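Dumping the structure here so I can ask a few things about it.
Missing here: one protein chain of the complex. Every other protein chain is in place.
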Amino acid sequence: MLQQIEGSKAVAETIAACMPDVVCAYPISPQTHIVEALDELTRLGKIGNCQFVNVESEFSAMSVAIGASATGARTYTATASQGLLFMVEPVYNASGLGLPIVMTVANRAIGSPINIWNDQSDSMSQRDSGWIQLYAQDNQSAADLHILAFRLAEELSLPVMVCMDGFILTHAMEEIDVADIDLVQKYLPKFAPRQVLDPQDPVSIGAMVGPEAFTEVKYLGHFKQLKALEIIPELSEQFEEVFGRPAAGPDDYKGLVTKYHLEDAEVVLVALGSVLGTIKDAVDEHRKNGIKVGAMGITSFRPFPLDEVRKSLKHAQKIVVVERAFAPGVGGIVSSNIRTALSAIDIKINTVVAGLGGRPITLKSISELVDKALYGSLPEFSFMDLDVELVERELERNLLTRRSGPMAENLLKDLGTR
Amino acid sequence: MSTPLKFYQVGSFAVGNRLLGDEQLSVQSRSDRTNSLTSGHRACQGCGEALGARYVMDAAMAATDGKVIAVNATGCLEVFSTPYPETSWRLPWMHSLFGNAAPVATGVAFALKAQGRSDIRVVAQGGDGGTVDIGFGPLSGMFERNDDVLYVCYDNEAYMNTGVQRSGATPPAARTNTTHAVGENPGASFTQGKNLPKIAMAHGIPYVATASVSDLHDLEEKVTKAMSMHGARYLHVLVPCPLGWGTRSEETIKLARLATESGLFPVYEAEDGVVTATKKIRKQVPVDEYLQIQKRFSHLFGPKGNPELVKAIQEIANRNIAEFDLLGEAQ
Partner (left out) sequence: MFQIRIHGRGGQGVVTAAELLSVAAFLDKQHAQAFPSFGSERTGAPVVSFCRISENPIRLREPVLEPDAILIQDPTLLHSIDVFSGAKSDGYMIINTTKSFAELGIDEFVSSRPANRNFIVPASDIALKHVGRPMPNAALLGGFAAATQKVTLASVVAAIEDRFPAKIAAGNVAAATEAYEFVINELKEVTNVATN
């Protein structure tokens, strides 16, 4: 039913419609509204016999999920930021074991300095964890992608992360068609696990594997990811048949990427998540002035749709990747994947790191970015709206004084005395 | 009828199974035992943990009509039992990580609850490292929530799987590869220690017990009792390690017995946070008898020995004896 509803609440109600058996969670901003709503829905008996487990840490949240999933339970959890880092060990374990857990990551920056606001450093840090990662561009897709995620996870026996920008999406109230449970049941069959702890048919799960087979086990993890590139388009198509809209939201292409005015685009902005909305508005503005700009969103970041990205971008003259995280000491994370997709194709790729720790990515800044890309004044790697003066004052302090003091606190002091 | 003397012929006070009636026979001596941890595993000779785990799991299986799911922490038990393609486990068994046996077991328990499978029970197990150190927070969470899991700690008092390093359960003065027997204070330091059975009791969970591989009947009875109950239950089993302790393989049982008889390892039961039974010491032995036959304490004895440290260890034993009234002297 179409309703004006908070993103977190829509996700929670969608999860409930997927009828999980076990939901476990540890509270962390900005994931809290999702799990709070799920606790209530569970207690009200809206999710059948679902068990909601309050755990004492994210490490245990993922561990409970592992035990539950291995016992044949449809299992869900949600986290963000430091919480995702706190559960890294079982996150890798879950994918290594091939357990189809679905987890929401309410994207948030990673400290230090401690920061509760949005960027995508958290989920990006887990890009090589073996989990599938889907990024939502708006709250409708954030909710819908979870349904697809359960189907995909259970089909492949592989865990899936649905990443949605913290606060920007989780705390935004907008119109969302929360999937009807009847439709969800039509789309998502009962969970039939590939492996299950069962006294009737005892198996050992989680044995030590030596050099003789470790590579092969890891290869199969990679193979399943590649298989997902085939399955996601099928599941997306079926999703659209059942629900009448693409799971990945507007401008979706096969659930892998989104394409906005790419046909004739000379400059293409590439991004993941909610910033695509602002970018599309910027594209419209420039198109009005006859400038051929387009936007590509990446829905499936893991697996990375190399072919689709190549096909979508190969005719562009300039590519600007707007990233809400980066690899210190190297540069862009998404950009390096784009580069892999475009290897041997000579297109200039610029990386712009934007929106770190909740800094707003404004329409104005995006529009300026397009201008800079057009007139060639955009560096290969740069930070959007970087306060250069603030940085230079600290660097100067470092040169002048050995004990220059804590960096973050120095910057805040400078800001306060401006 | 046999003469009472035969009961004590090996000096162990152990009663031979053949002399017992049907009802008192141990699970392990029955022909229908499940052999949950079956032969062929890679444990060292004289491994106390392998022995303890075998008794624990078979007793748990016997108590539940064979419906047990086991979750294992990383450690010796996990490594020696599942070098694939061979597994020694004949029950559904899962290993995830070092520190998460408790919450994984919680997940299993809640999945079973969601599925309405109240007949299937969950046992988690780990060594002292996985229990008192790296898995401590999650274990405390499992206790606090009173999840329906029996957690069994096989305590061999150090990280044996990684080559004998100190854990939070390593006793004072013991030599490990991270508490060398050199310098002014040789071996592990004298600290407050981390007494997990008492910490478990402080959570007020339904059942806490300590047990030893020197009294396997008692161990089986405690597992059987634990499996008759619901909620979070904790069993702490002392399992000597010939490799880590520097002892002879054939002396594992003897060492476990001396630990109890000296008062260093009190054997007791507690329900809802209150001690309900203690195993009395039949004949108290000085701690020297226990320590002297272990190479990890050899620096305490001989010409260059350290009688002061031995005395301090004796004081620990004395405190235990007083606290749990192990000699049965209290009125």
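Here the chain labels run A and B in written order, and each chain numbers its own residues starting at 1.
Simple rule for what comes next: a contact is a pair of C-beta atoms (placed from the backbone, for glycine too) under 8 Å apart; a residue touches a chain by one contact, two chains touch by 3 or more.
None of the values given here were measured: they were computed from a predicted structure.
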Neighbouring displayed chains - absent chain, whole complex: A
Per the touch definition above, residue among A:48, A:113, A:360 or A:406 touching the missing chain: A:360
Residue touching the undisplayed chain, where the options are A:128, A:175 or A:264: A:175
Among A:76, A:135, A:150 or A:167, the residue in touch with the chain that has been omitted: A:167
Residue of A:26, A:59, A:86 or A:117 touching the missing chain in the full complex: A:117
Which residue of A:205, A:275 or A:352 touches the chain not shown here: A:275
Footprint left on subunit A by the chain that the document does not show: 3-4, 6, 29-30, 116-118, 138, 165, 167-168, 171-175, 274-278, 280-281, 358, 360-363
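Keep this in mind: only the chains that are shown with their structure count from here on.
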Chain centre separation (subunit A, subunit B; CA means) in Å: 45
Subunit B partner contacts - residues on subunit A that touch it in the complex: 21-22, 24, 49-51, 53-57, 59-60, 63-73, 75, 89-90, 93, 97, 197-199, 201-210, 213
Complex interface listing, subunit B residues touching subunit A: 66-69, 71-72, 78-79, 82-84, 87, 89-97, 99-100, 102-116, 120, 137-138, 140-141, 144-145
